[in-house]
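With one protein chain removed, the remaining protein chains of the complex are shown where they sit.
First chain written, first letter: the chains are A, B and C, and each begins at residue 1.
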Amino acid sequence: MTDDIQKLVNVLLNGLTQGIVIAAFALALVLIFRSTRIINFAQGSQAMFTTYLALTLLNRDFPYWAAFAVALAAGFVIGAVLERVVIRPLEGGMELNIVIATLGLYVAIQALAAILFGSDYQSFPSPFGMTGFQVGDLNLALTPTSIFVLCTVGVVGVGLTLLFQKTQLGLTMRAAAFDGEVSRILGIKVSHLLTFGWALAGLVGSVAGILVATGTFIYPSYMETLIAFGFIAAVIGGLDSPVGAVVGGVLLGLVNSLVSGYVASGLVTLAAFALLIVVLLLKPGGLFSSTTARRV
Amino acid sequence: MLTITDLTTSYGPVRALDSVDMTVEAGRITAVLGANGAGKTSLLRTVSGLVRPSSGTITLDGTDITGAPVESMVHRGMAHVPEGRGVIAELTVEENLRLGARGAAKRPSDAPAPVRTLDDAYQLFPVLGDRRSAQAHTLSGGERQMLVIARALLARPTLLLLDEPSLGLAPRIVAQIFDLIRTLVADSGLTVLLVEQNARSALSIAHTGVVLNLGKVVVTESAEVLRNDTALRHSYLGF
Amino acid sequence: MSTDTTAKRLLDLNLTRSLLISLGVLLVGVLLLESTDRYTNTQLSSLTYYAIAAIGLTALTGLNGQISLGHGALMAVGAYTTALLLDTESPLPFPVVALAAVVVTSVVGFVVGIGAARLHGPYLAGATLALAVALPSVALYFKGTFNGEVGLTVASPRPPEWFVSFIDAVSGEFATSSKYVAYLGLFCLVVALFFALNLRRSKVGRHWRAVRDQEVAAEIAGINLGRTRVQAFVISAAYAGLAGAVMAVVVRLAAPSAFTIVLSLSLLTAAVIGGLGSITGAFIGAAVLVFLPPWVTSLSTGSGLSDTQAAQMSPFIYGIVLVLVMLLAPGGVMGTLSTAWRRARLRRLHPATPTQKG
Partner (left out) sequence: MAHQPRPTRRSRRLVLGAALAASALVVAACGGGDDDGGSNDPGLTEESIKIGGHFPLTGVAAPGYSEIPLGHKAYYEFVNANGGVGGRDIEFIARDDGYNPAKTSEVVNELVLKDEVFAIVAGLGTPTHQAVTNFLNAEGVPDLTVSSGSLLWDNPEELPMTFGWQPDYESEGKVIGQYIAENMPDAKVGIFGQDDELGEDGTRGLEQYIDDQIVAQVKYVPGNTDVGPQIAELQKSGADVVVGFNVPSYTALSQLVSMKLNYKPTWFYTNVGSDSGLVGSLLEEFSQGAIKGSSPLAGVYTTTYMPQASEPDNEWTKLWQKVWDEYGDGSPLTNYKVYGMSQAFTVVDAMKRTGDDLSRESLVETFEQEGGDLGGPNYVPFRYSEDRHAGIGGLKLVQIQADGTTTDKTPVLQTDVGDAEIEEFTGDVGTPPESGIPGDE
């Protein structure tokens, strides 16, 4: 009997760890959608690129935390640069053009990484243990590394909520997102906030990129499935609510793991798509969306 | 305080403002009147920097602010309550007010200001105090107008631009708001550029009246003269 | 002249115009196929199915404004239908099979279209992205019929007698099955082109453009937004199905790893580079898809990159081109040409008046 319980517990724990990382990535997507109403399809490639930067440092015997910090800083800078160079000139034009530009970045950055860093598998070390805890005779699929992942995403989530709810900067970002013209009248430099929004999303995306990589292997397209899952989680959450992104991510992670564990590994992506359609049919704007107050 | 010379603004082929000249004296209320589409709102949007003029100059306290970015205006002491009031509906009352107060950061600390802190605002408009944590979209029309005026005052402006504050409000509330504007100007020397459809109530508190028609200044007269000149009132102001 | 006769005359004019253009393309196609070597023939066959899919996508995105990242998956539906229908002792003639593929894909397109009609911009792009990621797993899970990862081999149809003698007459060569398949591709492309040209000029085309540009105005004018969007999705799905059918016989295999998100992105690239909404643009975009990669790969192997690095150069160039087109010439090749042409004509017609500033 305990074997069945152990499997269920481990499938759920596995789903939680996978889901929390999807949530982190969905947060990055939501950060950008709130302020510019577009989905940044290049977010995954940006995160992959900064993770490879971190790995290059690790291979030169930098400590894990130094590489972690550099990756986040690089994510921040790359996010800002992309907004300034590519997205800003397209501002105000057709929304389709911006989406296509992000798709172009997604393909180009991924190919660039393969050229610079090679397309072989490389392992990304973890600063924490990799073996699961044992409770009685139950082996839990929870390792020090997965706790590190859960805590990090927790810190990022809390940090963002505090930023938006408690700080002046957060308030101005929300104002700019809801009404750009009135914000400018009130003296808010909306254009700077847009760049900051992309930079912050770049940073959060890099966190997700590293957490996915820690304790396993990376190759140039390792973030590819996460882009689809990250989007589905963000849409389920409501595309403009950080809380919704986290709930959507964890929910999707659990569904994926349960389907893979109890139905078939091949059906995971189909189940994720079905979950997306069900949510969109039930609540078109997504579970936590406040956009119902305004037409999307 | 504010001088506008030969100001022209065009949207493509249409000239919304056609070489407008006017001045707004300090400590005075200047009302801009005229039918719908006469160019009143375009005037405010050009002065506040939302729209770039095709030609002409705007100077505020002697400095040329033509074409300056709208974000810089509030730091120069010019607060603008836009058309449709500009309440940020998804934020709470207090959050809207805090955004206004943020504009005062670069204002000189000794600048005369009737409303310095949020508490001053809540005293001026008690209803805002009671509903400070409500989401702004739950406020009535009158309450929204009070909110945006309080928000503008928190930036300690010397010049306040108001775009049709009376729109959609009951006469009793309009009177209350206009009365407030008059006392503010009288007590603290605030300068107001008031754009209004409701010429009667505007002229009741204004010192000077400027009448626009098809983007051109047709009449610049003291409010006193305008109030009594029935022929002028009929032809331009409709009362 | 009562209005309905002018309408009829207009219709005839439109019809004949599309017919002429389509026949022209057929002629050029035959000339090309017969004058080039066998490798270029295989490239031209790939060009046909990329062009068909790109025409469908450019109609959907260019004319109706809906972004779809799932058209690679819709091509898979067409390809698998064709593979299943051809997998019998005496297979049906290819046009019938292709028609069946179009019908099946249109039904799938209808179902997806209903969902898509309720979504806008980024929601729609994301939902179709999820479809593109999800559909291949159907082939993996239902291994019985779709044979999983390995996919279904497609017996490409044998050249019938009349075709062998036709080719013999035209160029004296022996008609192999890959040449016959190239002609099938060309035939399907010409049919697709004919319908697309008619569609553009017709009432339907105008409705689509109205929905794309001024949604609210269109709604007020009585155009049912939902229905138009579903209609646009179904028609572009039909094109994807036809493209999938041609691809199945050209590649001789329908396997999940051939219909990944990369295919959907390449179709979008083709439509965008050519110029969204322009059918000629779709041809140009498809040609770029087929001829750019081998040229780029040989260029980069020549310049000393290793094989693996050279293989990454063409996706890298795709990505950069997509971004540059959006930044510098959002109208794509055809869009930029037509604006340049219009501006030149304007200058020629009124050289005196200075062009309007701003």
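The rule is simple: contacts are C-beta pairs under 8 Å (C-beta built on N, C-alpha and C of every residue); 3 or more make two chains touch, one makes a residue touch a chain.
Keep in mind the model is a prediction, meaning the values are calculated, not measured.
Asks: Could you tell me which of the visible chains the hidden chain touches?
Replies: A, C
Asks: Please pick, from C:L57, C:A98 or C:L140, the residue that touches the omitted chain in the full complex.
Replies: Considering the complete complex, C:L140 is the one touching the chain left out.
Asks: Could you tell which one of C:G24, C:P95, C:P160 or C:P294 touches the chain left off the display?
Replies: C:P294
Asks: Can you say which of A:K7, A:K166 or A:H192 touches the chain missing from this structure?
Replies: Of the listed residues, the one touching the omitted chain is A:K7.
Asks: Quick one: say which of C:T260, C:T280 or C:T336 touches the chain that got left out.
Replies: For the chain that is not drawn, the touching residue is C:T260.
Asks: Contact with the hidden chain only, please: which chain A residues?
Replies: Listed in rising order, the touching residues are 3-4, 6-7, 10-11, 14, 18, 114, 119-121, 123-126, 129-132, 134, 139, 141, 143, 215-217, 219, 221-222, 225, 256-258, 260-262, 264-266, 268-269.
Asks: Touching the absent chain: which residues on chain C qualify?
Replies: Given the touch definition above, chain C has residues 37-39, 42-43, 46, 87, 89, 137, 140, 143, 147-151, 153, 155, 158, 173-174, 176-178, 247, 250-253, 255, 257-258, 260, 262-263, 294, 297, 306-308, 310-312 touching the missing chain.
One rule holds in what follows: only the chains that are shown with their structure count from here on.
Asks: Using CA atom means as chain centres, which chain is nearest the centre of all the protein shown?
Replies: Ranked by how close its C-alpha centre lies to the overall one, first comes A.
Asks: Sort the chain pairs by how many C-beta pairs are in contact and tell me the top one.
Replies: If you count contacting C-beta pairs, the leading pair is A-C.
Asks: Could you put a whole-Å number on the gap between the CA centroids of chain B and chain C?
Replies: Spacing between the chain centres: roughly 56 Å.
Asks: Just curious, how far off is chain B from chain A if you go by their C-alpha centres, in Å?
Replies: That gives a centre separation of 44 Å.
Asks: In the complex, go through chain A and note every residue touching chain C.
Replies: 33, 37-39, 41, 86, 89-90, 93-101, 103-112, 114-115, 118-119, 224-225, 227-228, 231-232, 234-235, 239, 264, 266-270, 272-274, 276-277, 280-281, 284, 296
Asks: Quick check on the complex: what are the chain C residues that touch chain A?
Replies: Interface residues on chain C, with respect to chain A: 61, 65, 67, 69, 115, 118-123, 125-127, 129-131, 133-138, 140-141, 261, 265, 268-269, 272, 276, 305, 308-309, 312-313, 315-316, 318-323, 326-327, 330.
Asks: If you look only at chain A, which of its residues touch chain B in the complex?
Replies: 168, 171-172, 174-175, 178-179, 181-190, 290, 293
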